[in-house]
Each structure stands twice: as structure tokens, then as C-alpha cells.
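What you see is the complex with one protein chain gone and the rest in place.
Note that the chains are named A and B in the order they appear, and that numbering of residues resets to 1 at the start of each chain.
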Amino acid sequence: MEILQTIRSFSIRQMLLQTLNFMMVLSTAFMFWKGLGLYHNTESPIVVVLSGSMEPAFYKNDILFLANPKTPIDIGEIVVFKVEGKEIPIVHRVLRVHTDAETGSQRFLTKGDNNKVDDRGLYNPGQLWVDRKDVVGRVRGYVSYIGMITIVLNENPQIKYAVLGLMGLMILLSKE
Amino acid sequence: MSSISAALEGTIDFQGQVLAEKITQIGIILAAVLAFAVGQFFQSFELLLLVFGGGVVITLLAVLPPWPMYNRHPVSWLKPLVEQSQPGNAIHQLTSESESEAEKNNTK
């Protein structure tokens, strides 16, 4: 009831100011993300693991930090690459590297740590290798345990909604 | 009614707020330092997480409920001036304004 009163006591200007502040926070985060991507030469500097194919190194929902320097990619590196025509990038380990003697360009075969076989079944039909230009990032940093938190939140939606609702209320009710 | 909502809101007085702020900062920084030291000493990352998480929970327990120690300095308001029946009294207006000002500060 008191909360309703507080909201009612806000004038339209106050509400708009609050909205603008909220949008500024969002755009700051976005600029930070874009800046990080620019610095590390990658489209998405921070990605979330979407599958368990790299377990036990990375679990679903864990966070990876990427960079894409032009230096040659070494064997055993974990790279993020896109298969042409497919939207979702794949995070897997480099199993084979061949560097062309003439052009110096690299070709890779990849494999998920948790998969029995290499990734040729995931590539396009007839595609044998991943080219250097298909690699959108190389995994440089890793934060574990975050995946577990998101899994707990997803399995108990009540907690998620409670946290989200509480955060929304805090933003709405904070008078600065 | 107002006492129930006050209990739900868990308000504390000004000096209590200062104390709560101090306890929050000291508690959480201490938890972090202790977590790092314990994790390093026992060579266990899990222990680091447990110690830090535990420290945050303890801090929350110490700070969140309106413990009596946060309400030891209740604000003693000035006695309201005797109502003077003439409307538009300058003194009366001044007091009511400053009072609402005080209330605003209070909610911050």
C-alpha cells in the first residue's frame, strides 16, 4: 500500500527522469561491451556457453571472455567459430591445425572436449575445415560457477521472479 | 496500523544508518580478505566461495533487521507550536514547511 502511495506521489517528470536514468545505465553497459569488443577485435567479447559439449572445462551458462588477435592460433586453443549459414557460434577446442605454405592461412579441425568425435558432423555438408576467417574469438578468460547460479534460477522460477521484481521495485522507488 | 507497516519497513534512525553502513563495509571487506586468505591457505577455491558467501550472509543478518542498536538515537522532534487559529500565519507556515523538509530527508 505504501509502495502504491510512493508510486502515486511521483510526478510524471520524476517518472521520466527515472526512466532516462535507467536507460543511461543500460547504454553505459552496452558501450562498455562494445568498447571491450573493439579493443579485443571481436564482435562479442563476452559470451555465454550454450551447451555442455566442453564439459568439464565449461558448463552451460558459464561466462567466457574472448579476444581475436591476428597471431596464429595454436593447437589446443579453445576458439569460437561460426559455420557459414548458421546463426549460433560454436565454442570448441582445436584438434588439428594446418598452415598453408603459400598463403600462410590456417585451417582447423575442432572438437568438443565432451564429444566423442570431431566436429565435421556440425560443419556444412562437404566442409572439412574451419578457416581462420570463421573464427570470431579465442577464449582468453573464464568465470565458472555463474552457470550454476543461472541454472538454479531457471529451475526455480519463483526465485527469479522475486529477484527481478525486487530489482524493478528498487529502481522505481529509489528517489535520488 | 502504522506500527505494523513501520515494522515491515524496518526503519532505523540516523545514527543507526551510519552504523549499519559502517558494518556493511567492514563486514564485506573482511569477508573478502578472509576468503582470499583461507582459500589461499587451504588451496581451495570452493572454500573461498563459502567464506565470502558466509560473510555476506552474516553481514546481511547484522544489518538488515532493525536491531535495537540501530534505534538508540530516535530523533526528538521539536514540540509543535501551539496552533493559532488565524489562517495564513507566517510562523505556522514556516514550521510546517521545515517539518516536511525534515521528513523528506528522513526518507532518503
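Heads up, the rule we're going with is that contacts are C-beta pairs under 8 Å (C-beta built on N, C-alpha and C of every residue); 3 or more make two chains touch, one makes a residue touch a chain.
To be clear about the criterion, contacts and distances are computed from a predicted model.
**Q** One chain isn't displayed here; going by UniProt, is it "Signal peptidase subunit 3", "Dynactin subunit 5", "RNA polymerase I-specific transcription initiation factor RRN11" or "U2 snRNP component prp10"?
**A** "Signal peptidase subunit 3"
**Q** Among the chains you can see, which ones touch the chain that has been omitted?
**A** Even though it is not drawn, that chain still touches A, B.
**Q** Looking at the full complex, which residue from A:L50, A:V143 or A:L164 touches the chain that isn't shown here?
**A** In the complete complex, the chain left out is touched by residue A:V143.
**Q** Among A:I46, A:V83, A:V97 or A:L153, which residue is in touch with the absent chain?
**A** Selected residue, touching the omitted chain: A:V97.
**Q** In the complete complex, which positions of subunit B touch the hidden chain?
**A** Residues in contact with the chain left out: 8-12, 16-17, 20-21, 24-25, 28-29, 31-32, 35-36, 39-40, 42-45, 48, 52, 56, 59-60, 63-64, 66, 106-108.
**Q** So which bits of subunit A touch the chain we can't see?
**A** Output for subunit A: 56-57, 72, 74-78, 93, 95-101, 104, 107, 113, 118, 120-121, 126, 128, 138-145, 166, 169-170, 173-174.
As a working rule, only the chains that are shown with their structure count from here on.
**Q** Would you kindly tell me how far, in whole Å, the mean C-alpha position of subunit B lies from that of subunit A?
**A** It comes to 38 Å between the two C-alpha centres.
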